[in-house]
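With one protein chain withheld, the remaining protein chains of the complex are depicted in position.
Chain nomenclature is as follows: A, B, C, D and E, assigned in order of appearance, with residue numbering initiated at 1 for each chain independently.
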Amino acid sequence: MSDFDPPLHAIREVVARALAEDLGVLGDITSIAVIPESVGGHGVFAARTEGTLAGTAAATEVFRQVDPTVTIEWNVEDGTEIREAQQLGRVEGPLRSLLVGERTALNILSHCSGVATLTRRFVRSARGKARVRDTRKTLPGLRAFEKAAVRAGGGFNHRDSLSDAVLIKDNHLVHLELEQAVERARARWPGRIIEVECDTLSQVGRAKAARADLVLLDNMTPDQVREAVHLLGGAVKSEVSGGVSLATVAALAEAGADFISIGALTHSAPALDLALDIQ
Amino acid sequence: MSDFDPPLHAIREVVARALAEDLGVLGDITSIAVIPESVGGHGVFAARTEGTLAGTAAATEVFRQVDPTVTIEWNVEDGTEIREAQQLGRVEGPLRSLLVGERTALNILSHCSGVATLTRRFVRSARGKARVRDTRKTLPGLRAFEKAAVRAGGGFNHRDSLSDAVLIKDNHLVHLELEQAVERARARWPGRIIEVECDTLSQVGRAKAARADLVLLDNMTPDQVREAVHLLGGAVKSEVSGGVSLATVAALAEAGADFISIGALTHSAPALDLALDIQ
Amino acid sequence: MSDFDPPLHAIREVVARALAEDLGVLGDITSIAVIPESVGGHGVFAARTEGTLAGTAAATEVFRQVDPTVTIEWNVEDGTEIREAQQLGRVEGPLRSLLVGERTALNILSHCSGVATLTRRFVRSARGKARVRDTRKTLPGLRAFEKAAVRAGGGFNHRDSLSDAVLIKDNHLVHLELEQAVERARARWPGRIIEVECDTLSQVGRAKAARADLVLLDNMTPDQVREAVHLLGGAVKSEVSGGVSLATVAALAEAGADFISIGALTHSAPALDLALDIQ
Amino acid sequence: MSDFDPPLHAIREVVARALAEDLGVLGDITSIAVIPESVGGHGVFAARTEGTLAGTAAATEVFRQVDPTVTIEWNVEDGTEIREAQQLGRVEGPLRSLLVGERTALNILSHCSGVATLTRRFVRSARGKARVRDTRKTLPGLRAFEKAAVRAGGGFNHRDSLSDAVLIKDNHLVHLELEQAVERARARWPGRIIEVECDTLSQVGRAKAARADLVLLDNMTPDQVREAVHLLGGAVKSEVSGGVSLATVAALAEAGADFISIGALTHSAPALDLALDIQ
Amino acid sequence: MSDFDPPLHAIREVVARALAEDLGVLGDITSIAVIPESVGGHGVFAARTEGTLAGTAAATEVFRQVDPTVTIEWNVEDGTEIREAQQLGRVEGPLRSLLVGERTALNILSHCSGVATLTRRFVRSARGKARVRDTRKTLPGLRAFEKAAVRAGGGFNHRDSLSDAVLIKDNHLVHLELEQAVERARARWPGRIIEVECDTLSQVGRAKAARADLVLLDNMTPDQVREAVHLLGGAVKSEVSGGVSLATVAALAEAGADFISIGALTHSAPALDLALDIQ
Partner (left out) sequence: MSDFDPPLHAIREVVARALAEDLGVLGDITSIAVIPESVGGHGVFAARTEGTLAGTAAATEVFRQVDPTVTIEWNVEDGTEIREAQQLGRVEGPLRSLLVGERTALNILSHCSGVATLTRRFVRSARGKARVRDTRKTLPGLRAFEKAAVRAGGGFNHRDSLSDAVLIKDNHLVHLELEQAVERARARWPGRIIEVECDTLSQVGRAKAARADLVLLDNMTPDQVREAVHLLGGAVKSEVSGGVSLATVAALAEAGADFISIGALTHSAPALDLALDIQ
């Protein structure tokens, strides 16, 4: 279990599902027809471009589920920055088994590494001024994978689910005031973080007065963020959110918030181009 | 069941998984604390940007699983091109239920619509000269959703799984010749499509002679594609593949292949920016 | 819940599995392409041959899972003897939905009715002299369906699982005597039926002396059965088993055993020829 | 992974389900009571009759799931024709574990071998004149097993699911002409096989003209088949279907169709009589 | 969705599992034999003793899964204190369906209400001086139910899983100092609660200095708790844990800690005696 692995049950379930999906009713009909059962081979995972690696534990599990006689070794760990053409790992065993697992392993590796790579770009742009966090904007069934990949890219994890921390948004305030909402949340869930989404400085002041643990600064400019952070005065932590892009993250980080949370890390990360060269 | 829906079992399973993942052990602790059980509300799905809609059947299923008393109506169907600020649909019911389903519904809609939107861009660029197809490079557990979204964007579906059609690649030809491989595949799987990946014109000629049904032209330039198509002379269909981008798709389509298959449609489509405005 | 229905959870799970298996990743590609979404229709379940009906609850569930707007009505119930060309039921709804569910519904109905029909033939041949029972020789995942179908055909259910009753066979007696085995079984599982398989009359005598509840007469001739039954003298019940066929069942039943158990009821019943005539 | 194995996920899931079904809540109460935990044993899989073997990978998986210390070796592979009394394989380990797995392993082996054996009989009767294919008339949850067994018996696999290929039947032609249906199917699913069911020679001619890939000759006599094949003239492949039996298959094959598809292979194959002799 | 309901997916899954477990392969064989299919009835949920009600949403789901025609109404809600003989709710429908669901519904209701009742006793004893919390000592598969029941009894929820908050215990401090551990945890998981288990006042001081969010006072006497709370001086919250019983909870609460967490709430709550009186 490395620092950047999803929990074991998530690895097992996602891999089993992905293999079932890819094998269908008949299995790999090409390999059955073309590759003799007894032929062995090996393959090398290689980067076609630079980026940050993630998802190796799940790729290992793919081959473990396909064929326990396949062996797999990694030269680099999740979280490593890799360069184009770098050899990342090696898999060896019956050629049919390698081909059966190839696409599923690559699909997972490329997506997780894509998330890690995009996260790293944001982290770099934030230059240590603010911590980059993910959101609940993850792809269905892949949250554990994506949150682990965000960590591999140097980011941090926000809420894992609706059950994790309180986050009071506009939609919650239709029938009551912000102060009441914070009070009710604290009464029902003492000992849990209470975060309040604020669109205006006035709301920020009210959230501070209501003793929220964290204030979400929604769609603010760097200047507004700076003012909000100043208003909070260190007593309450702050988090920038809403349409943050690589173009805007540096200025927002500079403005002094503790966190910047970015949905794109998980919902819009392009796959990292990885391959399995079979020899 | 519309033309662009995934099969029902896939909708039910992916939605159930996504909700379980997002609700966790305690459920939506914010809504429980802050929203009175009896308060109702409604929300409007709105586009924050233009694109092509997909995933409405699954979004409907989200609310059906959350709370059968919630009603949902769509103004537009999957496959429709939507413009910024357009109202896409309306959901009504207990406010708690709307908030519980909001993020899961949007995560699915945004991803599916992102795939449809990117597909449409490629389809546009190909200007009817070639059909745009997806690949098996889909995210784990989401293949049925993503292949349906590709259709919503005007694309076509390539193999659904390894069990669907024969596709002979380099990796299959380590121990035997292309001709033998085609022969064996035809002998084992008569009545199924046999496609052969070719890197050179010489291979294209051999694949034609071996009477493959379809030739995959791997990483070729438009000129090479043109030559290959000429060589095949209409007897065998052709498919361009390998790193096709929005920059290159027009020239490749122009070159005359029947299909252009593009992994990015499913593995690198950014989410479409959609929202649920709750009132 | 009729007398001949499998438990609800079994119906739901088997149907969901069968539909997922038949719909695959893309769904019913023929209907999507050819049938307009708005076209409705109805279909009539019809017998192509005579037999005994079973499996209607599961067939109903198929359409419920495919499309809740489909309505289904049965003219006859499970357990009914049907004649060639008889109209068994009627299903109505969107034509696409009817076609999606058709094959899965028929596969289940035909198998269950096949089991019921074969059971009825054995029951007829036994002419009330012995009760016909099934065994644990059922197809994987279908035990609940097949045991319900046996009842629909007039048969009775033997053990539902290894957890149900004690059945001591040859294989259990390698390291201890029959008497010891019965004693141990009674000590560990008081209040459960203890059955002992006997190959010889001498064993039958020992099983009776050991006060087994039931004696399984394995592969005996009618004369041996008669003698065994006489030996047991009504104190212990008897069950004939082992390769019983339609040719031999009458003579064996005549010989006086209480039960005749027949693996073929479930492992070798040919499907009953049923169809869904769509109009 | 042999040529005749179902995909791994199907093996694991079907076996897990079958064992859960057979073990129930308490497990094998007879063995718990009667067999000491420490006693070992071995068993020999034996044929009680001649036929074609299939299902060994799943039988192996049964014992792997029951007890990883059990070892199993097969003398013959799936697809082999076996003779009465032949020893097929050997299993060794704790006696309790052998008895727990016995029935589930045999249920799977006997059904798969039954399907393979029946397929081989049809293949023999067709004397190489036509290829024997299965259908979608499989038992719920067992399609992957049964399609693999058909291959073990020398047959070929037709569609694996509704998602695999287009097959236009009567039911699809209520609202449009055959020609339109083929055109729509080709437009929506380019690159997939399009098969058209024909009841008359006139339809065969129209299907040919519409450039279907394959024509299903439904319930035709050998003479009609011969005429249809002649009409198609080699340009379009042909498949005979509809109530084909061992009595009729030879004449139909002789008539010149490319394929003969037979539902009975999977829905009506009697179990092959196999046993596990424990010593 | 009331304040005391588990998340919907948990309700559906636990109920489905419990029904499958209780129905087995054949279903309710007694009702099938004895109750005519057409007979209706109604039942009244009644308390045989006083306590606090919980689990009604899951009991409702039991009957919904058994038979959608069954109607159910509750007179009281989860969290209500009920008295002996009080009528809690009413269920009406086919008598077979009522009997099939009876035991599963009662098993869930009695366990959840048992947890709620025991929680309320602890809450009463703590007399508002400290908040009573649950732990991760829940029964396998029932955490969501038990945590909801704790809330129904007036308690609060501690961590929902290992993924929820940091809790540093003895076992984590074998290779590093408490201060280092807190620092590392804060570095890896900024924005999450960090709790430190302390056995001694000296550790409490160190945890405070390290700026833990919460200190777990493990197995301390009331006097030690008082001293620890004094030492923390309101800057850091405190939680008493370790073998707290109804005999000791009052004195511990009096000592001034913010929380008292009690494993017994969920792992040792006796069932509340409830019944379904069918008429």
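Rule of thumb we're sticking to: a contact is a pair of C-beta atoms (placed from the backbone, for glycine too) under 8 Å apart; a residue touches a chain by one contact, two chains touch by 3 or more.
Just so it is clear, the structure is predicted and the values come from calculations on it, not from any experiment.
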item	value
For the chain not depicted, the shown chains it touches	A, B, C, D, E
Residue of A:Arg17, A:Arg131 or A:Lys147 in touch with the missing chain, whole complex considered	A:Lys147
Absent-chain contact - pick from C:Arg17, C:Arg96, C:His111 or C:His158	C:His158
Full-complex contact with the absent chain, from D:Ala16, D:Ala46 or D:Leu173	D:Ala16
Selected residue (touches chain absent from view) among C:Leu214, C:Leu252 or C:Ala271	C:Leu214
Those residues of chain A which, in the complete complex, touch the missing chain	1-3, 5-10, 143-144, 147-148, 157, 160-161
Hidden partner chain, residues of chain C it touches	3, 7, 131, 133, 156-158, 160, 163-164, 188-193, 214, 237, 258-259
Hidden partner chain, residues of chain B it touches	21, 24-25
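In this text, only the chains that are shown with their structure count from here on.
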item	value
Shared interface partners, meaning chains that touch chain A and chain C	B, D, E
Most remote chain, CA-based centroid, reference being chain D	E
Same vs different contact residues, chain A with chain E, by half of numbers used	same
Identified repeat of the B-E interface (over half of residue pairs identical), from A-C, C-D or C-E	C-E
Chain D-chain E separation of Cα centroids, rounded to whole Å	50
Rounded Å distance between chain B and chain D, as computed from the means of their C-alpha atoms	31
Whole-Å gap between the CA centroids of chain B and chain C	43
Overlap residues in chain D, where contacts from two or more other chains coincide	3, 7, 21, 24-25, 143-144, 157, 160-161, 163-164, 188-189, 192
Arrangement of touching chains [line / ring / star / complete / other]	complete
